[in-house]
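All protein chains but one are shown at their positions in the complex.
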Amino acid sequence: MKRPSASLVAALLALAAAVASAGAQAQSDTIDEIQKYRQQLQDGNPAELWEARGEALWKQKRGPKNASLEACDLGKGPGVVKGAYAEMPRWFADADRVMDLETRLVHCMITLQGFTFAEATRRPYGAGSNRSDFESLAAWITSESKGVTMNVALGHAKEREAYQLGEKMFYFRGGSHDFACATCHGEDGKRIRLQDLPNLTRKAGAQLAYTTWPAYRVSQGELRTFQWRLYDCFRQQRFPELKFTSEASVALTTFLAHNANGAAFNAPAIKR
Amino acid sequence: MADPMRIRIAEKDGLVNVRILMSHEMETGQRKDSSGALVPAHFIRNVVATYQGRTVLSAQWGTAVAKNPFLEFSFKGGKKGEKVIVTWEDNKGDKRTDEATIS
Amino acid sequence: MNRSRRSAVRAGGVLALLMAAGIRPSLAQGQQWNQAAFAGKTLKDALAALGAPAAAASGSILIKAPEIAENGAVVPVAIESKLPNTQSITLLVEKNPQPLAASFDIPAGTEPSVSTRVKMAESSDVYALVKADGKFFVARKEVKITIGGCGG
Partner (left out) sequence: MKPRKPFVALLAALLLAGCATLSDEEASRRALDVMKTSFKERGQAKLDRLDQDDAQRACSVPPGTELPKATTERLEKANLAAIRYPSDGKLMGDWKAGERVAQSGVGMQYSDDPKRPAGANCYACHQLSKQEISFGTIGPSLYHFGKQRGASVAIQRYTYGKIYNSNAFTACSNMPRFGHKGILTEQQMKDVTALLLDPASPVNQ
């Protein structure tokens, strides 16, 4: 066979490069356009509807003790909501436990309002008109930390232990698909379909991700909290069902929230 | 009863910008629930905004408007401190009226 | 245009629907809702029911919508008309089961510009129909809907 001429090779190489760059161009256009879509959504976040409900719920007298949650101590003193979320999860002396926001709310519903654990946690995640009190309360409480710098301390031994266990769970591979959290969130610049995957093992990624939950999910038309984020990631990891406010959920939240320290909290957000 | 709307109204150089978020499922009537039964259509059909008794926008909506609807428009001649009143009515006859002050 | 006839058809349609659904029209039913147009299953049917079977294409109507939306459940669409005496702005999504999504009457003093969010069943052309000075004009823009997330 005749060897291809140098000019033919050059032409083929140029063609290949053109095809490749056209592909890359199309891909970057796609990303740009998706970015524009996300931008357009920012204006008018239905999370506000949940925030309004949450504020009313916080002040409403409920439960066997007919009490509001206004005396609930989120870590900065009874009733102090401003900036509280940016320091959670944290260890609480009265429960001798590390608690994230939802866990603490359950604690207050039991101790202040007189609900049982089962009553308080009847509906962790809402669906349509069957709303979750936690999603409303979390929307409002977290909105009171907007702009506050994340500062989750590991001063207490139980906080350090929670962080350490959370880190282990983050890399734990299991289930039918061998997935760990790290499978999708352990490298820079990856995406699933067209969704960017934050690298949660690095500060920038953890900050970007953690500070934008809770979020209004347009795909669901619901306001979702960080507990939900973990719950649904594990479903898609093909793990069994994560129990609401379980020790593992709080440990993982501690790991991720602490990694986000130093960033300004910026939720409730709006996401796909 | 339906939850209140969130209405943000700002006046600048005589132009009043109105942004409304409504709490509504906007069911298409084509979605099935977990048991496989069709969820009946339930959606806002009419929206009217008034300023000092005059209609500044009226809308007819179908099921394609997204859940928890967002609406933005602007009108001329509104004054700071005055109110805009917004009403919606859905296909089941449920209604909601809220007002907000121009800031 | 035969306005009274259209109104009569519309009212009849609404009544029939309400009766079929077992709902009595409320006494405050002062507003109209164009049943025939919203029920139209094709763009052509919807435009005909809106009284605009042959709207002229216009470069004076701007549609702001994403070229690619990550999710069809919420697609932001803003429409602005530069046509003088704009009376109404109507938004249609060609490939939705019922293309007519929303229609806005623009009274004098209101800017001919509205912004809302619609559901899109699939990638489709989005149409903005504008009535100005008694005549209909139209513009369109394609919006692609992609599959997102982890897929389950």
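Details
We call the chains A, B and C, going by the order they appear; numbering starts again at 1 in every chain.
Quick note on the criterion: contacts are C-beta pairs under 8 Å (C-beta built on N, C-alpha and C of every residue); 3 or more make two chains touch, one makes a residue touch a chain.
For clarity, every value in this text was computed on a predicted model and none was experimentally measured.
In the whole complex the chain that is left out makes contact with A, C. Checked against the full complex, the one of A:Cys184, A:Ala215 or A:Ala260 touching the unshown chain is A:Cys184. Considering the full assembly, A:Ser249 is the residue among A:Ser68, A:Gln113, A:Ser145 or A:Ser249 that touches the omitted chain. Touching the chain that is not shown, out of A:Ile110, A:Met169 or A:Ala269: A:Met169 (per the contact rule at the top).
Contacts to the hidden chain, counted on chain C, fall at residues 68, 144, 146-148, 150-152. Across the interface with the omitted chain, chain A contributes residues 23, 26-27, 30, 154, 157, 160-161, 163-165, 167-169, 171-180, 182-184, 186-187, 189-194, 197, 201, 234-236, 238-243, 246-249, 251.
Please note the rule applied: only the chains that are shown with their structure count from here on.
Taken as a contact graph, the chains are fully connected, with every chain touching every other chain.
Computed centre separation for the pair chain A/chain B is 30 angstrom, with centres defined by C-alpha atoms.
We define each chain's centre as the mean of its Cα atoms; on that basis chain B and chain C are separated by 16 Å.
Each chain gets one centre point, the mean of its Cα atoms, and the points for chain A and chain C are 36 Å apart.
Chain B has residues 66-67, 70, 72 in contact with two or more other chains.
Contact with two or more other chains is made by residues 73-74, 76, 115 of chain C.
Across the complex, chain C is touched by residues 15, 26, 28, 30, 45-46, 48, 54-67, 69-77, 89, 91-93, 95 of chain B. Within the complex formed with chain A, the residues of chain B that make contact are 3-4, 6, 19, 21, 23, 25, 66-68, 70, 72. On the side of chain C, the complex with chain A involves touching residues 64, 66-71, 73-74, 76, 115, 146-152.
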